[in-house]
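Removed from the display is one protein chain of the complex; every other protein chain stays in position.
Let's look at chain A:
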Amino acid sequence: SEAVNPSLLVSCQTVVYSAEMFRRATILVPYNGQQQVRSMATLKAIAMRLKSVKNIQKITQSMKMVSAAKYARADRELKPARPYGAGTTAFYEKAEVKGEEEKPNKLIVACTSDRGLCGAIHSNICKHIKAELAQDASKAAIICIGDKSRAQLSRLYAKNIIAQVGEVGRKPSTFEDAARIATLILNLGYDFGSGTLVYNRFRTVVSYDTKELPFYSATAIANAEKISLYDSLDADVIQSYMEYSLASLIFYVLKEGACSEQSSRMTAMDSASKNAGEMIDKLTLTYNRTRQAVITGELIEIISGAAAV
C-alpha cells in the first residue's frame, strides 16, 4: 500500500481518542486565531468565489485593453485641439475681458461623461463645484455634461441644475457636438455675468488636473478693457465671435476630459486586475488548504473506523 504521511500517523494517534468528535457533521478547528467552519460546503463556496474572481480579472483586463486603445485615439485627437483652446483663450487674456461685476450670476458647466469605473474623474469635478458653491449657491446655475455629474450634483444642488447633456463618452466628441452644446447654453437664455467650464486637464497617463476655463457673454466682451484697440468691430462680429469661441472652448474641454478619463480608466482597471490577481493567489492557497483538510478528515474517519473494527 502507499506510504503513509508520518504527520498523518501522529494526528491519527491523537485523534483515535477523540473519534467521537469527528462523527459530528461540522469540524471546528482553530486556524490563525479565527474560528472557521470546515466541510465540503466550504470547499464549494471557496471554489465559486475563486471562479468569480478569475472572471472579474478577465473582465478588468479586457476593459484596460479597450481603454488603452481609446486613450491612444483620444491623445491623438487632443494634439490639434490644444492650439484650438489656446487660440480662443489668447484673445480673452490679451483683451483683458472680465466678467460683468453688476451681474453676480454665474454659469457653471461641469464636463464629465456617462460612464464610470474611471477612478476619481467625475467626483473631482463635482468636489470642485461643491467647494465653489459651498458659501452661496443662490446665484449659480449648473449645466451638466454627462450623467455622472448630474447624479452627484443633484443631491445637493438639484435646484441649480438648469440643463443636462446626455450620451457623452460613448463615441469621441466632434465639433458638431460642441456647437450643439454651445447653442443649448445660449438658447437657455440664462443671463450670466461670468461663466466657467470645469474640466480635467490631461497631464500624463497617470495624472490630470481639475481646472476651470472662463467664458464670457457678448456684453462682457464689448465692455472689455482693451476692446477699443480692436478695429472694425460691431455687435454682429462680437456676437458671432462669442458664439464660435464658446463652441471651440467646449470642444477643447471635451477633448481634454475624454483623454483624462480614458487614461484614468486604464490605471483603475489595471489596479483592479492586480488586486484581483492577489485575491486569486490568496484564495487558491486557502482552497488547497481546505481541500487537504477535507481529505485528511476523510482519511481520519476511515482509519478510525477501521481501527474500531
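To be clear about the criterion, contacts are C-beta pairs under 8 Å (C-beta built on N, C-alpha and C of every residue); 3 or more make two chains touch, one makes a residue touch a chain; residues count from 1.
In this text, contacts and distances are computed from a predicted model.
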Field: Identity of the absent chain, which is to be given by its UniProt protein name, from "F-ATPase delta subunit", "Dynein light chain roadblock", "Mitochondrial ribosomal protein S24" or "Electron transfer flavoprotein subunit beta"
entry: "F-ATPase delta subunit"
Full-complex contact with the absent chain, from A:Ala120, A:Leu186 or A:Leu283: A:Leu186
Task: Give the residue, chosen from A:Glu101, A:Asp136, A:Glu176 or A:Glu298, that touches the chain omitted from the document.
output: A:Glu176
Statement: Residue list for chain A contacting the dropped chain reads 77, 79-81, 83-84, 86-88, 90-91, 94-95, 174-176, 179-180, 183-184, 186-187, 226, 229-233, 236-241, 243-245, 248, 251
